[in-house]
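In this view, the complex is presented without one of its protein chains, the others remaining in place.
We call the chains A, B, C and D, going by the order they appear; numbering starts again at 1 in every chain.
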Amino acid sequence: MRKRLLLFIALGWVLLLIGDRVDELRVYQGASIAVYVIAIGSIILLTGYSGQISLGHGALMAFGGYVAALCVANASLPLWFAFVMAALVTGIFGGILGFAAARLSGPYLAGTTLALAVGLPSLANQFSILGGEQGIYLDPGLPPASLGESFSQYKWFFWITTLAALITMFWLANILQSKYGRTWRALRSNDVAAQLCGVHTGRQKVLAFSLSSGLAGLAGALLVLTISTVSPSAFPLSLSFALVTGAVVSGIYDLKGVMLGAVILVIIPEVADSVASRFGDSLKITSTLPGLLVSALLILAVLFTPNGPGEKLHHLRHKRKTHSG
Amino acid sequence: MNLMSTDTTLLAINGLTVSFGGLRALSNVALEVKPGEVVGLIGPNGAGKTTAFNAICGLVKPDAGELFLNGQKHAWPQTDQLTELGIARTLQGVGLFGDLTVLENVMIGAQKFSHSGLISAAFGRSSKDEKVLRERAQTALERVYATGIANRRADTLSYPDTKRVAIARALVSEPKILMLDEPAGGLGQQDIEWMNSLIRNLTAQMSVLIVEHHMDVVMSVCDRLYVLNFGEVISSGAVEVVRRDPAVIAAYLGASKVNS
Amino acid sequence: MSLVVSNLSVDHGAIRAISGVSFTVESGEIAAVIGSNGAGKTTLLRTLSGLKSASHGSAQWNNHDLFSVKPEFNVRHGIAHVGEGKSVIAELSVEENLHLGAIWRKNKKEMKSTQLDVIELFPILGERIKQRADTLSGGERQMLAIGRALMAKPQLLLLDEPSLGLAPLVIEQIFQTIKSLRDQMALTVVLVEQNALGALEIADTGIALNLGKVVVAGSAQSLLNDPAVRAAYLGY
Amino acid sequence: MYKFISSLLIGLSLGAIYSLMSISLVLVWRSTRVVNFAQAGQAIVSTYIAYEVVNRTGSFWLAFFVAILAGALLCAIVDRYFMRPLFKRVTSGPIVAIAPVVATLGLLGVLRAVVGFVWGVELKPIAAPVSLDGYSLGSEVLPFAPYNALVIVVVAVVLIALSLLFQKTNLGLSLRASAYSPEIARLSGIRVNEIRTLGWAIAGAAGAIAGILATPTSYLSPNSLDILLVFGFAAAVIGGLESMVGAVVGGLVLGLGVTFVSNYVSTSLIFPTAFVFLIVILLVRPSGIVSGKRSRRA
Partner (left out) sequence: AQAASQPGITSTEIKLGITSPLSGKVAAVYGKIPGAMKAYFSHVNDNGGVYGRKINLISKDDAYVPTLAVKATNDLIMKDKVFAIVGALGTANHLAALRSANLSGRGVPDLFVNTGFSGFADKAKYKTTFAVLPSYVMEAKIMAKYIDDNYKGKKVALIVQDDDFGLDAVAGFATAGLKPEVTIKFPTGADSLAAAQGWITGKLKPANIDIAIIFATTTTSAAVLGAAAGLQYRPTVGWMLGSVGGDSNTLRAGGVPLAILNGAIGTSFAPDPSDATDEYVNFFKGIYAKYVPGSTFDLTVLQGMNSAMLTVQALRAAGKNPTRDGLIKAIETKGAKFASAGFTPLKYSPSSHVGYSGYWIGKYSATGSLQPIDGKRVLYTTDSGSGPVVSATISRAPLPTNGLPTNS
């Protein structure tokens, strides 16, 4: 554990240095990556470990985003506290949902969470405090003056999101390696046997769902920070699907891959853009390309590295060893 | 170990009745397990043996019947409370967690000895707890001679090894009552003999309730037998008595087994 | 008319589960294949029915090359395989499981009469006929699995540990059934068994496998008398 | 009274369309244990093909049958060249449970993109083959037109045909057996791969029917069936995923529920209603209203 802590601190240091050396656009992308890291981590916890499928994590992110924005806009709470609240309240909300979720398996859960993803954002228009389609402005404030004049807003976001990502990944890695992670894997594989071992499967599933929701809520709050605004359309169904894609690309079972998944999610629109502009911006191409890329990637990932790049690498290394040996 | 000192029954059930829709799987079944005893539950296929286990383990809901633990009346337990009550059980199918390692499988069985919470786990503070679990798991694996496979994934094991691990996973919770559902099923002769001696050795620390079709095993490890047929106890008592009971021979053993 | 297996080798990835196995089972005989856990018995049967592909060697049944077609067509050549571990479809009813066995035969009437025969053999299946197979007890499922195979009216029956988890009386019945299938219907049976004693008692020939190789083969009686076999597989 | 009757009729017509999509999802589930999210994609492709046919020949019914064929063929191809390799490759690990979900989601995206590329994103109409003008009851015109009657008749026919197919024929048994246990099915002489592909083709045909019947009352665009997919899936889940009747019941329950809430409570509660419906039904019956008996656990 001590080793992991040191590793994360070192990683943070490296990221800090990188943040100082790249331009503002990259810094912004870095912040997005950090957000996705947390969101994908929440899917890995839920699906890879406890075996529950969620197609509605985008909606949970929205939930967290609104909580944070309300905290800042209405209660003028400090930013960090808003994030903590986002994680907590979404976690509690997820726990309540989890009671339903714990009783459902596979496709039933997929269906329910899908309905959540479609239904929840439209609720935002029901309550005027949520600001309708325009949403609510989340005033991120200015970076502390002590960081200097030239310290840009996006760098500030980058610091916040990266720090949050590092801390949550540290916690998550620890939890997944502890008896909790083991228990979730066990009940995913055989829930009767797990019960006989003294595992309260319902409670554990709810716990996993709740934790995962909390993480999603935090990711949502951070996402809202990077765009300064929370509105229903920022959390479309495609976001939920993208998160699943990211998790599959990362290796659904493997926290180490989250960086890759997150980077890819950020890069895809970029690639789509540049390819589309090469083909002269025809509406037919621009309208189909981004969807095509995400989908194709998803398909390639399940076909070729179903258990993540980690496994693939492991195999390659293994092969090389047996070849040379 | 002091738990054998009382003379009360460890486990008793009375008037257990279970039905599935129109099918009455168990009717008015009674049985007892005393400290240090190995009690066999035998009977034809479909007689209701596993169902009786399931009722005790909270996996089916009885229509009627009472349960006594240590002489005290107790509600039919929730499945996940069994280990706390000192009961552990193996499944008729093996039921290991396929993508966990053997050690992890057994550590799950030892969960009740871990008290660290989520927060301390998050901060990586549960390592002491983990160590306790690991040591206990290792000890349990030693008892079934399976330390060598501790780091293998459970779904890569040979069949006899899975049986060992399943027993280790049950043993690790230090039960007072161990329920084994067909422990010898599918094993070869040598492994069966090994299983026999293991079960006999266990009685120093616990009572065993066993369902088994392998008569050699039943005869050599059990102190007493209950015979179920069509959900009813048709015979019970000492092994030697039961095996000669004509009703048992007719319903279950068949003529050829009587003299072997 | 015989099952001829020659020089058969089968691999599971890097593991060679069957290596250079040859034997012949004459038509109308029961061949008991015994061996400890992991000896390769199941692999042998799965290869014969085509579920697993062989690495080397051949297997012929009455001049039909077992490896030349997919497993679903081997059934049409009279070869039925009952897999290890209660191979029934849990979600279907008992009746549907039975129908399944005869599904490739188009004659419905014949199917009905075969079903009656099977139920006569295993009366409990008649009682549970509308129940879903996953409500059956372990033993009941095993009977259903054999019943399903018999529905195909096979000539060659590949049975993988039919006695697994059955009550002694039923085991005896099943072995007797197998015997009578041979005697009355001239069925050829390859019987894979952990229960070596029971299997050899009804078998004509015996084949003992160890680590994928044939260690002893011969008449069942000779195996029963072989001290090495007795020590290793019979336990006395 | 008029309000009640018309809500009822609207709910039924809406439910009938949900049911169709739901049936096609249930079909794939039953024949391969896959929830086919790509169904909306497959249906959209076949519906665009129908659109082309209508445009060129003017015949809705020709287009209808072409769409069915196209849907069946496309689904068969998807199974043969996409799902089958997938199942071959993905055999272990936690991904197994979600791989089909993920793969069909991916496929949905690809099919949508293809459609967008070929036909563009502009909305396209398909004219109804029979009148969309409501029947009248006395002086009132009901929200129920010959076209709605047609849809309901088609749903009924599809339902009956498929139920008979599944429950009464060997093909139906083969389909179910192949889904539950390919190996045992093979050992029983069933050509599992072909049968599964056939199962997909049948589902594709049903999905194509859903697509083309849903379009005359709305319009066609690469995304136009997405909401239908969500509601169809919800209906299938409510119905228990296993049974055709469940799918229809689920569809009708959802159609009626949504309509009544929208007409009597608030129009803006449509999605939340559907969600709450789903949750409540699943809490009461975690495997749907028309589910088989719970299987034993040990």
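What we mean here is this: contacts are C-beta pairs under 8 Å (C-beta built on N, C-alpha and C of every residue); 3 or more make two chains touch, one makes a residue touch a chain.
On a predicted model such as this, the values are computed, not experimentally measured, just so you know.
Every shown chain touched by the omitted chain in the complete complex is listed here: A, D. Across D:G93, D:P216, D:G240 or D:G288, the residue that sits in touch with the chain not pictured is D:P216. The omitted chain makes contact with just one of the residues A:L15, A:V248 or A:A272: A:A272.
By the touch rule set out above, chain A reaches the unshown chain at residues 23-25, 28-29, 32, 118, 122, 125-126, 132-135, 137, 153, 223, 226-229, 231-234, 236, 238-239, 269-270, 272-273, 276-277, 281, 283, 286-291.
Mapped onto chain D, the interface with the missing chain covers residues 2-3, 6-7, 10, 13-14, 17, 116, 121-127, 132-134, 136, 141-143, 145, 216-219, 221, 223, 227, 255, 259, 262-264, 266-268, 270-271.
Rule of thumb we're sticking to: only the chains that are shown with their structure count from here on.
Each of A-B and A-D has its own count of C-beta contacts, and the greater count is at A-D. Here the CA centre of chain B is 47 Å from the CA centre of chain D. Looking at chain D, residues 92-94, 293, 296-298 sit in touch with two or more other chains. Each of the following residues of chain C touches two or more other chains: 135.
Of all residues in chain C, those touching chain D in their complex are 49, 51, 70-73, 75-76, 80-83, 87-92, 96, 99-101, 103-104, 132, 134-135, 148-149, 152. Chain A contributes residues 47-49, 51, 53, 55, 100, 103-108, 110-112, 114-116, 118-120, 122-123, 125-126, 185, 188, 192, 237, 241, 244-245, 248, 252-253, 283-285, 287-289, 291-292, 294-299, 302-304, 306-307, 311 to its touches with chain D in the complex.
The residues of chain D lying in touch with chain A in their complex are 29, 35, 85-86, 89-90, 92-95, 97-99, 101-103, 105-110, 112-114, 116-117, 120-121, 222, 226-227, 230, 233-234, 236-237, 241, 268-269, 271-272, 274-275, 278-279, 282-283, 286-288, 297-298.
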